[in-house]
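What you see is the complex with one protein chain gone and the rest in place.
Let's turn to chain A:
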């Protein structure tokens, strides 16, 4: 029997195509418009493409913002994985009340509104000298994402048969050695999925960056975008050019990991 689309299915698909296709197309089109064409009704679809916005956007400030974004996203991914991988494994391989308490705590931390974290962290970082430093933002982002990453990783480690480790132990491997050479290679899909998501989330994070960096000169792209879009008299083509430029790395990561996200995300995210 065929699962070909009925009329309702087709309507849903048309609706979704419009809802998701148009906004993405719109960013791209607007970024190539000149300021005078942006809101001109006769230039909605037909206009003379210009790269002015990109030329204007691509200055020293943008390059340093891009650099900041890369450092923050890569640093956060590394620190988060370094903490969450052992934690996810530890929670997968221990039993009893400690695990329930630990998981419950992680769930609560994962659900906390980020706006509730930023208030005390601003004060704490102020007294610890972590304000206006990239390290501070990396630490804050990691604190935000470690609970999420640990919860996501745990089922992947649980799926690794314990017999593998018992066999490695009999062959004389230490716990640490069998973790690195037996468990980790088997669970690498989970690590890749989690790493990708952490990278994408850290790339887009802006609340910590906007509040912990004291001047826009050291903002990453996401914070720059957040600052410009909430300002008065928005330069739309410039903003869309900035949006496109911030999305290119996301597109790259996405293209490399789409299959992983599509199939792996649903396994870990729900359980």
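Methods note: contacts are C-beta pairs under 8 Å (C-beta built on N, C-alpha and C of every residue); 3 or more make two chains touch, one makes a residue touch a chain; residues count from 1.
Quick note on the criterion: contacts and distances are computed from a predicted model.
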Chain not present in the shown complex, as UniProt names it (candidates "Octanoyltransferase", "Penicillin-binding protein 2", "Sugar ABC transporter permease" or "Phosphoribosylformylglycinamidine synthase subunit PurQ"): "Sugar ABC transporter permease"
Residue of A:84, A:152 or A:198 touching the missing chain in the full complex: A:84
Candidates A:53, A:68, A:194 or A:222 - the one touching the absent chain: A:222
Missing-partner contacts on chain A, residue numbers: 1, 3-6, 8-9, 12-13, 16-17, 19-24, 26-27, 30, 39, 41, 44, 82-84, 86-87, 89-91, 93-95, 98, 102-105, 107-109, 111-124, 126-127, 139-140, 142-143, 146-147, 150, 161, 163-164, 166-171, 175, 179, 182, 185-186, 189, 200, 203-204, 206-207, 211, 222, 225-226, 229-230, 236, 239-240, 243, 246-247, 250-251, 253-254, 258, 261-263, 265-267, 269-271
